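What follows is a single structure, written as structure tokens, with notes after it.
Here the complex is missing one protein chain, while the rest keep their positions.
Here the chain labels run A, B and C in written order, and each chain numbers its own residues starting at 1.
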Amino acid sequence: MALAIGVDLGGTKIAAGVVDENGTIVAANRRPTPSLSSEAVIDAIAELVLELREQHTVEAVCVAAPGFVDAARSTLMFTPNLPMRNEALGARLTSSIGLPVLIENDANAAAWGEARFGAARGRANAVILTVGTGLGGGVIVDDRLVRGAFGFAAEVGHMTLIPDGLECGCGQRGCWEQYTSGNALLRTARHLAAQQRTDAQRLLSLGDGTPEGIQGQHITLAAQQGCPVAIASFNQIGEQLGRGMATVSALLDPEVFVIGGGVCEAGDLLLAPIRAEYEVRLTARSHRPLPTIVAATLGNDAGIVGAADLARQG
Amino acid sequence: MALAIGVDLGGTKIAAGVVDENGTIVAANRRPTPSLSSEAVIDAIAELVLELREQHTVEAVCVAAPGFVDAARSTLMFTPNLPMRNEALGARLTSSIGLPVLIENDANAAAWGEARFGAARGRANAVILTVGTGLGGGVIVDDRLVRGAFGFAAEVGHMTLIPDGLECGCGQRGCWEQYTSGNALLRTARHLAAQQRTDAQRLLSLGDGTPEGIQGQHITLAAQQGCPVAIASFNQIGEQLGRGMATVSALLDPEVFVIGGGVCEAGDLLLAPIRAEYEVRLTARSHRPLPTIVAATLGNDAGIVGAADLARQG
Amino acid sequence: MALAIGVDLGGTKIAAGVVDENGTIVAANRRPTPSLSSEAVIDAIAELVLELREQHTVEAVCVAAPGFVDAARSTLMFTPNLPMRNEALGARLTSSIGLPVLIENDANAAAWGEARFGAARGRANAVILTVGTGLGGGVIVDDRLVRGAFGFAAEVGHMTLIPDGLECGCGQRGCWEQYTSGNALLRTARHLAAQQRTDAQRLLSLGDGTPEGIQGQHITLAAQQGCPVAIASFNQIGEQLGRGMATVSALLDPEVFVIGGGVCEAGDLLLAPIRAEYEVRLTARSHRPLPTIVAATLGNDAGIVGAADLARQG
Partner (left out) sequence: MALAIGVDLGGTKIAAGVVDENGTIVAANRRPTPSLSSEAVIDAIAELVLELREQHTVEAVCVAAPGFVDAARSTLMFTPNLPMRNEALGARLTSSIGLPVLIENDANAAAWGEARFGAARGRANAVILTVGTGLGGGVIVDDRLVRGAFGFAAEVGHMTLIPDGLECGCGQRGCWEQYTSGNALLRTARHLAAQQRTDAQRLLSLGDGTPEGIQGQHITLAAQQGCPVAIASFNQIGEQLGRGMATVSALLDPEVFVIGGGVCEAGDLLLAPIRAEYEVRLTARSHRPLPTIVAATLGNDAGIVGAADLARQG
């Protein structure tokens, strides 16, 4: 069975895996991301691949990288967290490894993993939303990954949700990820806890007792224990996710939305308000089939699995 | 050279044309849309096709219809303006005409026309926006028309622009077409004229002198003559178009936006504010290439030309 | 004890009462509002006053009228529901009745009633919000009724809540009363019921089973019986009321908000979400005392009682 290697290049660690045609990781290893230079990063990737190839015969490699990748899927144009700018990563790795090496945006790769082998398996039109610190995602149209004309597609977190709304790190205002992300959840919980201390008692008790002391994991835990302010925080995040998804559906009409990322570990605390709000906001609701809204299933492996599959497809 | 017939089925008239592989209409005819029954409409289409085939040998037919079409591109599920519901239009026409007949949504067909032979020719990733009475459009990703899982894609006019905003006929609030369409232009001009009569003098003089007497064509004419209120009206519509386009780019990253529809005849009066606002609102503006924003070139023929090409592709 | 007459001039009926210095109505009568002419209305008011004076010695009269009243509190400048424009109502009634007759806006008069003898009794700074079909109200600053420079103060329903929001009958967009009023409650309940039929079952069963068949009183009844959609409708209305009140507090810092009008009969179904949202939205929440938020206590008598007291004050 044809094997390929997927590499998940992160800001703190590089993870690689040999993946078969069913999306199963048959071998994996990892190491910290070198911070000194582009060369050190490239060497680290090459070594990881070399190690894995000692035991496995692989056809191709794809690196999922956190940044903008050119249309040829070869150059890493811009990445906020690594020492690289306009780096011809694909060509350099190909020459060093001796196998075809593609570069893909990491959110796209993870989305492709979920689309091919995870929660959207068998669905031709899917949108994957990753609710982590920010809000990322990937778009699948007619069984193909949408990369856009310049490689900037699926920047879902920067769709405008609220005109003239909260300032975003991207320089714009009212971006979706300001209202629905791990950071947004934390900001909401702290604000509500400051205003409604009695209802926030359970939540506050998990930290140092102050609103500023609330951490992300406290909110999930307190919500599971019935804390009204923690539940209200998930409701707000979920509602804003559902609202934006209605706009995504107006444009793309997917048959499934996959919700992944750390915040999604809260399960129905997040999914229930998403579904309720999405249904209320969807245009032409009574004339159309509803897409399913499900949790991601591959977790942190999605990037490796998706990248390997993209490598195999060439 | 292979010929195909495109049919543009409208609420008041049916237009059909024989189109060659270059997108040139080599023969055309039309008739009023029968309003009595589905049968009468089907007969009228079949007759138009029959007439055209007397002079031309054609391979296939595609009907651009104003409504939702199923994923098999055969059944017209819902249309607001014709006496049809869940009509197996494709099968019935195929059997009556003796050629393969596809059904496609009319905005999609027109978008495909512009993508293949009009303003987006040669561009693999394009978004076509049609500013008519409402706001419609079509989406091209990697040289393919995006239809969505259930045939509802590219309902751009119902993306939410303003949360809790103006009520829309679709039952939702704040839909994009409430702020950027022929109706929105008219509403804006009348409101501004009522508040600022002095600045609206030129505009008001083209009708009966009252804000309610203002018609769509007055606004273009008055703006061309320098009327401040008419110009401000185009500015508002254009700004809202540019804002929504920034959100479309965040999701799809097209290389070209094509602006069509009757309101677009105003040219730079509309295009200039679109471009200015789009540039200001686009996320990661300084890290990415700007798409071009151009006027449509095929006018009312876009639907026939696009439908014929889709017919040929099968 | 000094007595005065308050007249509540409505679109369908005229109610009048003799009121003592404690705000007690010691005698009252009413009749349908003549629709033919201004004269007929004036005669009807004069007759009501005459009848009441047969048994009681009164000092002065004040008519609470539904419209804009000039700064001299004598001319009814504009009223949407009565056959009057720029009517010198005060002068004509004074001459006909032989007593000083003031004219006051009806919402102002009712607010004054609540301020002097109702829920805001003894409070120098109060805002009264009347949630009826629309949203009206009155403002008390330092024990005085705020009328504004031109008699247009306290048009609270037309404060902008949502920029570019729902269209209002006043010609503007996003007015507060579009989001928080009897009409808003009805619109919200019908929309939610159309989207979430299962959760709306109880509510729908009170009418003809369709969302359009829902009436205002159904919503209160269904909410009291635990219907999720009816409760959600009150929550939405209440939240929007609480949000606007936070803005009123930023400008006026009242010590009490009085909530009246028909919708307020739902009691805590409305008051609870108002209070919760108000607290969360109030600026400088932790540095300031919270005002109380209470239901009105005078009901439909507020206008008569308030008008009579204004008459006495001259």
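Methods note: a contact is a pair of C-beta atoms (placed from the backbone, for glycine too) under 8 Å apart; a residue touches a chain by one contact, two chains touch by 3 or more.
Here the structure is a predicted model, which means the values were calculated and not measured.
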item	value
Chains shown that the absent chain touches, full complex	A, B, C
From C:Val141, C:Leu221 or C:Ala295, residue that would touch the chain that is not displayed	C:Val141
Sole contact to the chain not displayed, among A:Cys175, A:Ala194, A:Ile237 or A:Leu282	A:Ala194
Among C:Val19, C:Val156, C:Leu185 or C:Ile237, residue touching the chain not depicted	C:Val156
Footprint left on chain A by the chain that the document does not show	162-167, 171, 173-174, 179, 191, 194
Touching residues on chain B - with respect to the absent chain	163-164, 191-192, 194-196, 276, 279-280, 285-286
Chain not shown, touching residues in chain C	68, 77-78, 123-125, 139, 141-142, 144, 146-156, 158-163, 168, 170-172, 175, 243, 246-255, 281-285, 287-289, 291
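Note that in this section only the chains that are shown with their structure count from here on.
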item	value
Farthest chain (mean CA position) relative to chain B	C
Centroid spacing, where centroids are CA-atom means, of chain A and chain B in whole angstrom	34
Chain A-chain C separation of Cα centroids, rounded to whole Å	51
Interchain centroid distance [CA atoms averaged], chain B/chain C, Å	47
Multi-partner residues of chain B (at least 2 other chains)	162-163, 171
